[in-house]
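Missing here is one protein chain; the remaining ones are kept as they sit in the complex.
Each chain gets a letter, A, B and C, in the order it is written, and its residues are counted from 1.
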Amino acid sequence: MKYLEDNSLIFSRYDLFREQKEERTHRFSHDALLQEVAEHVIHGDDEKIITIVDQALEYKRPEEVIREGLIPGMDEVSRLWGEGIYFLPQVVLSADAMLEGITRCEEKMGRPMEKKGKVITHTAEGDIHDIGQLIVNALLRAAGYEVINLGVDVPVDLVVRSCQQHRPILLGGTALMTTTMTAFPRIAARLKHLNLQIPFVCGGGAVNEDFTAGFDLGIWGKEASWAVGIAEDALQGMTWSQIREKWNG
Amino acid sequence: MKYLEDNSLIFSRYDLFREQKEERTHRFSHDALLQEVAEHVIHGDDEKIITIVDQALEYKRPEEVIREGLIPGMDEVSRLWGEGIYFLPQVVLSADAMLEGITRCEEKMGRPMEKKGKVITHTAEGDIHDIGQLIVNALLRAAGYEVINLGVDVPVDLVVRSCQQHRPILLGGTALMTTTMTAFPRIAARLKHLNLQIPFVCGGGAVNEDFTAGFDLGIWGKEASWAVGIAEDALQGMTWSQIREKWNG
Amino acid sequence: MQLSKTMAYARAEEMMFGTCLYPVTTRRGMCLGGGEVIPEIVVHPRAGSEKSLKTLLREFERGYNDALERCVSIGHPHVCLEIEHVAQMTQKTEWGEDVAAQTVSLMDRYEERYGIVSGCRFTIADLRKPDMVHMRDSDRSQRVLEAIAACARHADMVAIESIGGKEIFDHAIIRNDVTGLLFAQAVLGGRDMQWLWPQIVAIAERHNCLPSGDTSCAHANTAMFMAGGYHGREIPHTLAAISRAISVSNTLVAYECGATGPGKNCAYENPIIKAITGVPVSCEGKSSACAHSDFCGNAIAAVCDLWSNEAVEYHSMFGGTTAAVFTEMLGYDTALMNTAINLGYEKELQACMVNSDRYRDPQSYILCPDIAWEIGKVVVEHHQSLYSRARAAALKCGELIFGDDKLQLTTYEHDALRHYMADLEKLPADEGNFIDLCLERYARIHGFRRESYGL
Partner (left out) sequence: MQLSKTMAYARAEEMMFGTCLYPVTTRRGMCLGGGEVIPEIVVHPRAGSEKSLKTLLREFERGYNDALERCVSIGHPHVCLEIEHVAQMTQKTEWGEDVAAQTVSLMDRYEERYGIVSGCRFTIADLRKPDMVHMRDSDRSQRVLEAIAACARHADMVAIESIGGKEIFDHAIIRNDVTGLLFAQAVLGGRDMQWLWPQIVAIAERHNCLPSGDTSCAHANTAMFMAGGYHGREIPHTLAAISRAISVSNTLVAYECGATGPGKNCAYENPIIKAITGVPVSCEGKSSACAHSDFCGNAIAAVCDLWSNEAVEYHSMFGGTTAAVFTEMLGYDTALMNTAINLGYEKELQACMVNSDRYRDPQSYILCPDIAWEIGKVVVEHHQSLYSRARAAALKCGELIFGDDKLQLTTYEHDALRHYMADLEKLPADEGNFIDLCLERYARIHGFRRESYGL
């Protein structure tokens, strides 16, 4: 087979073009000894981090290790992700590392660290496409939320009951199939009926803005990282309709 | 350029296949002298038909010429069209011929022939795609209806006013653009408001069943010939919802 | 105005996709017809988005953003965005202008960010309804020209699908009346364009915008649409083929008045236009199935310089919005063609395209490069009048269809074509006589007024 020498007329490698334009800014500054803890978070090293955290805990309070080591590390990761420098696995591995570190600190404190708030996530009844949900979970956990993961193919009933029980600040749903996403309006109706005005962010390939606009509580979540932004807004007390106004439309 | 000898692996000429299967049944039987009138309708000869009709009118009453010559001719045309033998232009030319003949008979009677009923047709506001409407008009006229043709780009107001004035048994609308078909529900709402429960058949490329199912009075007209069938049903007194039930869904 | 007397291409074999004799360059520096086939994506706003300027802007922004984003996502080097006005955008000049301005700034943003060079073409809606207004002298004609100016200020290219002669055409096409087609398309449509196009060219040039082209959409495409499918029974396919051949006479007028190309995507007559004029042309076939079916899905690509989807309504699919999806598909189609060019296999690929559809239907047959060229040839040979060249094209078209045994016809099609040929033969040779005949025959047709065409 003949092969072309020059492909530039056939396709353009915009990824290389952008790479040239970006200065890759991995710089990160932080002082003191907790710097190392933070760096292990940033590099997503969930094995070595235990050793380092243990060292730090010898002369720092666990609250400090969390506040000045683990969290700033994860903040930097969020920045790198937000700026398009980090890729998803880096974020997930960092989150894993941070969570390992936090568990260690919690053991020391004798009680769980306080989370920003509870979020329930699930994949729609009949649907087993859960990668999107896994990403959402990882990002939410990384951002300091307690995630109650109901898993995949979750009956409408179970979702509603869990909301009654946990009163989350946000409910997340993932559906990749048009024949499963129909569970979402049913959930929303039940929640409204129970007067649980929980913002319900729905994402996954099948879902689009028009669909979620069709029922109360529904907000369209285009990308996994929206879950975090929307959770922040919910935490600030915005109602579902204010959130929808802001993120959709 | 190289050309293939045998194309049978590339495409199949299903039109030729079907043609072989059909026995082409142009047979037509009718007795008496009016046979010739009918045949001129069937052949769509709108020039010679005048001469023949004039001859017939010398010893037949105009009502008879219509009833036993022109109409049976057109019925045969409808049959040929319905069976997939006649093409549209043949039908249109036959209709033209029949209408010429009827006009001649009406002159003789000194009054217009009684039509089966009135139908109003129009192309939606903002839309100039009117071929579909022209076909509908031709088929309705051929079937003995009085067609009030409001033309193209017809304001909602005018359609509503014409319905008030003429009280048609059926309203037809054509829209080829998704940005113009939105006039239909507005018309329907106004008609309902005036308590004019006129079945409103909407056709044209942009319109589909889901769309017309979305508003009262609306019926989806897939093909031009449906206009005739639906007019018959309206004439029999079926309501718009019965008609919709029968033709759509 | 001079009617074309010569063929730009001396032989059909010289015509090839991606290259034309007279390439053009947009103000952003995108070259059309200069060795590369470029995808041309058209996205149509959803029902309801025409409610307000705001919703319409939003709809177009999404659509064309998705298109550009998909290009940079998978690597399509160039893209042309075509925006077809919905009536409201031509009616309200600011609407058309705002959409144009927004589109251009979107393109600039993408160029800056990713280095992608794109182009845009605006096709104004021809609002002049021949049966309602005077075609040359009415508010509507004014509005159309203003809309063109408003777009030309921003756009790389402007175009129109002019509808002169539509009132007669509509009457004739459903009556098997080939005389009416000749009158509607060549005499009326052509004359209308001779009035319209010098104005468009002047406006476009004033704004450094390309006056791209026109199409016989109101005639030949209506016919094609009606002659769709092997079992359709609206009009004979041979009549649609003849209408297409006739359309060359009027579509050509735009270029004779100074249009530069690229010819409008929906002008299926473009292979013939390219043979005569050498301008770049946009074509559409299989990837415009979203807008209408045709019998020349591959063959029509044989000599295209842009490759289009005609129009797809904006909405979501599993793989993204239709805007993104069709951009991806068009871009891969053109990548295949461009690879062929670069590998030196363009002749082979072209042969595959042509053979795929050559004998599918009379309508595809006459658009194969060799046949297209032959029709073009009689058009330039009969340059006495718009009418004479159209009649010659129609006769040649029938002759070629009858002349190739491999092109099978059903009995019905065969009889129909024999009929048209007989009608065509009987017509006068001279345009003046023909016009007299038609003015008499069509005087009574609803909405026809001769003054609209300066007759």
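Throughout what follows, contacts are C-beta pairs under 8 Å (C-beta built on N, C-alpha and C of every residue); 3 or more make two chains touch, one makes a residue touch a chain.
These numbers were taken from a predicted model, which means no experiment stands behind them.
Asker: Check the whole complex and report which displayed chains the hidden chain contacts.
Answerer: Contacts of the unshown chain, counting the full complex: A, B, C.
Asker: Please identify which residue in C:A12, C:I203, C:A218 or C:A291 touches the non-displayed chain.
Answerer: Candidates C:A12, C:I203, C:A218 or C:A291; residue touching the omitted chain: C:A291.
Asker: Specify the residue from the set A:D45, A:E76, A:E100 or A:D130 that touches the hidden chain.
Answerer: A:D130
Asker: Which of these, C:F17, C:F122, C:F183 or C:Y230, touches the one chain of the complex that we don't see?
Answerer: Among C:F17, C:F122, C:F183 or C:Y230, only C:Y230 touches the chain that is not shown.
Asker: Just to verify: which one of A:Q35, A:Q55, A:T103 or A:T178 makes contact with the chain not shown?
Answerer: A:T178
Asker: Can you say which of A:L93, A:I148 or A:L235 touches the chain missing from this structure?
Answerer: The single option touching the absent chain is A:L93.
Asker: Tell me which stretches of chain A touch the chain missing from the display.
Answerer: 1-4, 7, 10-11, 13-16, 18-19, 24, 81, 84, 86-90, 92-93, 96, 126-128, 130-131, 134-135, 138, 151-153, 177-182, 206, 211
Asker: In the whole complex, what residues of chain B lie against the chain that is missing from view?
Answerer: Spelled out for chain B, the touching residues are 2, 4, 6, 8-14, 17-18, 205-206, 208, 210.
Asker: List the residues of chain C that touch the chain left out of this view.
Answerer: Listed in rising order, the touching residues are 44, 70, 72-75, 228-232, 285-295, 297-298, 311-313, 315, 317-320, 322, 324-326, 328-329, 331-333, 335-336, 338-340, 342-343, 345, 348-349, 351-353, 355-357, 360.
The definition used in the following text is that only the chains that are shown with their structure count from here on.
Asker: Distance between chain A and chain C based on Cα centroids, please, to the nearest Å.
Answerer: 50
Asker: Can you compute the centre-to-centre distance for chain B and chain C, using the mean CA position of each chain? Integer Å is fine.
Answerer: Between these chains, centre-to-centre, one finds 31 Å.
Asker: What's the distance between the Cα centroids of chain A and chain B, rounded to whole Å?
Answerer: 60
Asker: By residue number and range, which residues of chain C touch two or more other chains?
Answerer: none
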